[in-house]
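One chain of protein is taken out of this complex; the other chains stay put.
Chain nomenclature is as follows: A, B and C, assigned in order of appearance, with residue numbering initiated at 1 for each chain independently.
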Amino acid sequence: MRSATTDGSAANTSRAAPPSKASAGAAHSRNNEVTHQDRTGQRKSRDMSNTNAQKIGFIGLGIMGAPMAGHLLEAGHQLYVNTRGPVPEPFASKAMVCATATDVARQADVIFLMVPDTPDVEKVLFGEGGVAAGLTQGKVVVDCSSIDPIATKEFARRILDLGCGYVDAPVSGGEVGAKAASLTIMCGGDEGTFGRVRPLLEKMGKNITLVGNAGDGQVCKVANQIIVALNIAAVGEALVFASKAGADPAKVRQALMGGFASSRILEVHGERMIKRTFAPGFRIALHQKDLNLALQGARSLGVALPQTASAAQLMNACAALGFGQEDHSALVRALEAMANHPVAQA
Amino acid sequence: MRSATTDGSAANTSRAAPPSKASAGAAHSRNNEVTHQDRTGQRKSRDMSNTNAQKIGFIGLGIMGAPMAGHLLEAGHQLYVNTRGPVPEPFASKAMVCATATDVARQADVIFLMVPDTPDVEKVLFGEGGVAAGLTQGKVVVDCSSIDPIATKEFARRILDLGCGYVDAPVSGGEVGAKAASLTIMCGGDEGTFGRVRPLLEKMGKNITLVGNAGDGQVCKVANQIIVALNIAAVGEALVFASKAGADPAKVRQALMGGFASSRILEVHGERMIKRTFAPGFRIALHQKDLNLALQGARSLGVALPQTASAAQLMNACAALGFGQEDHSALVRALEAMANHPVAQA
Amino acid sequence: MRSATTDGSAANTSRAAPPSKASAGAAHSRNNEVTHQDRTGQRKSRDMSNTNAQKIGFIGLGIMGAPMAGHLLEAGHQLYVNTRGPVPEPFASKAMVCATATDVARQADVIFLMVPDTPDVEKVLFGEGGVAAGLTQGKVVVDCSSIDPIATKEFARRILDLGCGYVDAPVSGGEVGAKAASLTIMCGGDEGTFGRVRPLLEKMGKNITLVGNAGDGQVCKVANQIIVALNIAAVGEALVFASKAGADPAKVRQALMGGFASSRILEVHGERMIKRTFAPGFRIALHQKDLNLALQGARSLGVALPQTASAAQLMNACAALGFGQEDHSALVRALEAMANHPVAQA
Partner (left out) sequence: MRSATTDGSAANTSRAAPPSKASAGAAHSRNNEVTHQDRTGQRKSRDMSNTNAQKIGFIGLGIMGAPMAGHLLEAGHQLYVNTRGPVPEPFASKAMVCATATDVARQADVIFLMVPDTPDVEKVLFGEGGVAAGLTQGKVVVDCSSIDPIATKEFARRILDLGCGYVDAPVSGGEVGAKAASLTIMCGGDEGTFGRVRPLLEKMGKNITLVGNAGDGQVCKVANQIIVALNIAAVGEALVFASKAGADPAKVRQALMGGFASSRILEVHGERMIKRTFAPGFRIALHQKDLNLALQGARSLGVALPQTASAAQLMNACAALGFGQEDHSALVRALEAMANHPVAQA
C-alpha cells in the first residue's frame, strides 16, 4: 500500500515510484492519478466520477496480464498488483504494488490471476504468502490462467470453503486480443459470482461465456486449444499434400474457403503457411503446454485423444527443428520436414 | 438417339420409351416429348429461347450425377446419357439414352463423368465401349468424379493426345448441394477449356475455381476431404473431452464459435454430435474412400499425413461399430467408444 | 517345351540355350541335363534315381523366385518356368521355359507363383494366357507372393471351382532366406493339398506352418509385417529418445536385450540403427507395400490399426527423405529427422 499510515500493511507493500503530490491531477486526467496520490482528497473525487470503481487485485503482469490489468486500470479501478519480475508501467506508478499475494488478497475484493501454469496458480493461491491467507468472506478469485481443469475444481473448492467466490476465466486471443480488449473468455463458476465479475471481464474481452461450474472454463479452453491445434494440422497436411502434388497452395486455399473446409484457421493460419509469416502470434512452445494439459486431463479422465496426441508430437518435432518460438501455424514445418517439401517458398 | 434417321448410331443408342410419332405430344405431356420428336418444330422454339444449347454427354446418373445432369437439362441443353443401372427420370424421357460411353462421346461435344472411383473412370474412358473410342478432335471430357489425382493426370494426358480437352472437376457439397446447384467445384485443366465448360459448371455449383492444371482439381478435392475429416475429428475430441470432464458440450461449442476454433465443421457437425443427428449427409463409408485416395496419394508422392492416417483408423472403427452408413460427423462415435462416454444423450 | 516333336506346344515354349548333345552328360552330372534332352532315355534314369521328381511350374523368377525355384531344380524336379524379364540361369538351360502361364499350367502338376502384387497374381492366374486356362483337374496352385488376403480367398475359390487345389504360401526371410532355403512359410489351404506340397516347400524354407484355410497364409504374412514394422518403430523411438537424452544407445540396447523388450528386431535392426548399416535387407519401399496391404485389409474388414497407420506415415517420410531403397531399419531416420538428432554417428 501507499503508506504506512493508510493501512497496516506497510511492511508488505510498496509504491515503486513515489508520488509527486503537486502535479499529478492535471497531467493524468485520463488515469486519474491524483486519486492515488491523495486518497483522502482526490480519491473521493474519483469515486464520485466512477461510482463503480472497485478494489481489484491482479497477480501476474506478464505479456498477457499487463494489458489485461491495464484495461481495468483505465476503467478507473484501484489495482493491487503482484508479479514475479519488475512491476511494469503503468502499474509501478499507478497501482498499489503488493509484496505478496496475501497482501493483494487483503486489500482487493476481486483478485485476478494470470500466471503460467498449474503449479504457479497453486503456489499463488495456497503457498506461503499466497492469496488464501489474505482472503476474507465474500471476496472473489478469478483465475485467467490456462491450467489443468481438474486441479481447478480442487482449487475452487478450497476457495469456496473460505466463504469466497471462484471463477476460472481462461482467455483466448493472445497478446493482440489482450491489448485490444477483444479476448474470448471462457468461464466456470456459479451464476452469481460470474455476474459480479462479468463487468470486469467485459473490459478485457468481447466473447464472454459462462460455460458451467468451476473448472468448466478451463475445460472449454482445453477444448479450444485441441481444435485450434488440430485444425492447424489439418490445413498443414492438406497444403503440404496439395503443394507436393503440384498444385498452387494459394489457389487450393482459395477454392476451399467457401465450403465445408472453411475455418478461421484455414483463413488465418493457412495464409501464414503460404506467405511464410511465422512470427508469433501464439507460440508453438505455449501450445505444447496447452496440449499437455489436454493429454494429462485425458489420462486422468479416461479419454483417448489420438489426434491431439499425434499433433503434440508434431509440435515436439517443430521444437526440435528450432521452431518452438514461432507461431503455431509453423506446425506445418514438421509436416514439411517429413515430406521433404515446403508448402511454398519463403 | 432419337431415331435412325437423324444419325447413324441407331444400333448403339436407344430411347428408353420408344416414341410414337403421332401420339407423343399428348402421351408425354409431362416430359415434353414432342420437342424431342419434332426437332425442327418444338425443339427449334426451345433452341430459340436458348441459343447456347449444347450437346452434352453425362455418364453416371447416380445420387449425385442425376441432379447435376438435371440442371443441365433444365438449362435447355441436349443430353446424351449413359449409366450403370436403369436410367432415371427425367432422363429416360427427355435425354438421349446411349448404350455405351462411346456413343455418348460420338454424339456430345462435352462429356461429363460422375462415377464412383478411379477404376470406374478408367473403364468409362478407356475400356471397351469407352469414351475415348467415340471422341473426335475438339471435344471435352469433364470428370466430376472424386478420384486419384495422379491417375487423373495420366487420363488427361491420354485424352489430350486425342486432340481433346480435359477438365477434372470434382465437387463438394453432397446430394443437397447437387440438388440445390450450390456445389463447390474444384477444377484442373487449361484456362481455355475451363472457360468453355465454366458456364455449364455454373448450372451445377456456385463456388467454381480453376485450381491449376489437369489433376489439380482432384488434388484440391483430396485437400478438402483431409481438412473436413480432421476438423470433424478435432471437434469430436474437444467435445468428448469437455463432456467427460463434466462440461455442457453445447455451451462449449457456443463459447468456441467466435474464436480461432470456429469453423463450418464446428457449426454444422458439432451441432450434429450434440443433437445426435447422424442421418447423412455425407457417409463415413464415402469419406473412408476419399481418405484412402489421400493416403494412396501420399504414399505415391512421398508425403506423410499422420493426422489423416489416424483419422482414417477412427473411421474404420466407426464402420466396425456399425456406423459406416451414418453421416461423417458420426466419427465422434469412435472417440466416444474409446472414452466409454457419449458427448450427449440421444 | 523341349521340341516340337514331343508335344504340341512348340509354338508356345522354347529352350533358351540349345543343349549340346555330346558333352552334356558328363559336364552336368549333377543336373543331368541330358535327361532333359532325351526324355525317353536319360530321363527315365533320373526318374529312377529320384522317384519323387515332379513336374513343377514356377512363374516369377525375380530376386526371391529364382533362388526358391533353384532349390526345386536342385532337388531333381522338372521345372516349367515363365517370368517377365529374361529367364536367368540355371533356368534358361535347365528348365522348360514356357511362353505363357497357360503353358506352365498345362505341363506342370504343381504351379508356384512368386510375383510382386495382387494385380500381378490376378493377371497370371486369370488374365489372357493365364494359369487358369491351362489347369486340369487335380493340379495345384501355390502362391508364394505376398498379396491381399481377401483377394486370395476369391482367387482360391475360382481355382477350386476348376477342380484344382490352392495354397497361399507367402514367405518371410528375404533374399538371404530364399538363397539359404531358410524361409518362414505361412500357408493357407486344406490339409490334403498342403500335405501334397509340403515336401516342395521344405526345399525352400524351414519354418512351415499351415495357418488355416485359403487366404490365412496371407493373413499371417500381413500380421508378420505389421509386427516387424511396429517393432522397428518401437526400437527406433526408444533409441532416439535414449540417444537424445544423452545415453549411449549401444549400452541401452545391450541392457534391454535380456528383458521384456527383447526381440529379433532389437537384436538385428537395433544394431543396424546404431552401426548405421542400412544396406538392405528388406527395403522400406517393399514394407510400404506390405503395410498398404494391411491397411487396405483393415478398411475392408473393419479393423482399426492406429499404430500401423502411423508407422506407414513414418515410412512415407523415409521415402520422401530419400531412404526408400534402404533397409526397413532405416525407419529410424524419420524419427531422427523429427528429433533433429541421429541415434548415432555414421
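Things worth noting here:
Here is the rule we use: a residue touches a chain if its C-beta (ideal position, glycine included) is under 8 Å from a C-beta of that chain, and two chains touch if they have at least 3 such contacts.
Treat the numbers as computed from the prediction; the structure is a model and nothing was measured.
Taking the full assembly into account, the omitted chain touches A, B, C.
Touching the chain that is not shown, out of C:T83, C:S146 or C:N231: C:N231 (per the contact rule at the top). Checked against the full complex, the candidates C:N292, C:Q307 or C:Q325 give a single residue touching the omitted chain, namely C:Q307. Screening C:A261, C:A285 or C:A344 for touch with the missing chain picks out C:A261.
When you scan A:A66, A:I185, A:A242 or A:L305 for touch with the missing chain, the hit is A:L305. Summarising the interface, chain A meets the missing chain with residues 288, 292, 295-296, 298-299, 302-306, 309-310, 312-314, 316-317, 319-320, 324, 334.
One chain of the complex is left out; on chain B, the residues touching it are 306, 310, 313, 316-317, 320-322, 334, 337-341.
Contact residues of chain C toward the unshown chain are 149-150, 172-173, 184, 186, 188, 206-207, 209-213, 215-216, 219-220, 222-224, 226-231, 233-235, 237-242, 244-248, 251-252, 254-256, 258-266, 268, 294, 297-298, 301-308, 310-311, 313-314, 335, 338-341.
As a convention for this text, only the chains that are shown with their structure count from here on.
For the touching copies chain A and chain B, the fraction of interface residue numbers used by both exceeds half; the interface is of the same-residue type.
When each chain is reduced to the average of its Cα atoms, A sits farthest from chain B. Inter-chain spacing, taken between the CA centroids of chain A and chain C, is 60 Å. Chain centres here are Cα means. That of chain B falls 41 Å from that of chain C. Rounded to whole angstrom units, the spacing between the C-alpha centres of chain A and chain B is 46.
Touching of two or more other chains is recorded for residues 298, 302-306, 310, 313-314 of chain B.
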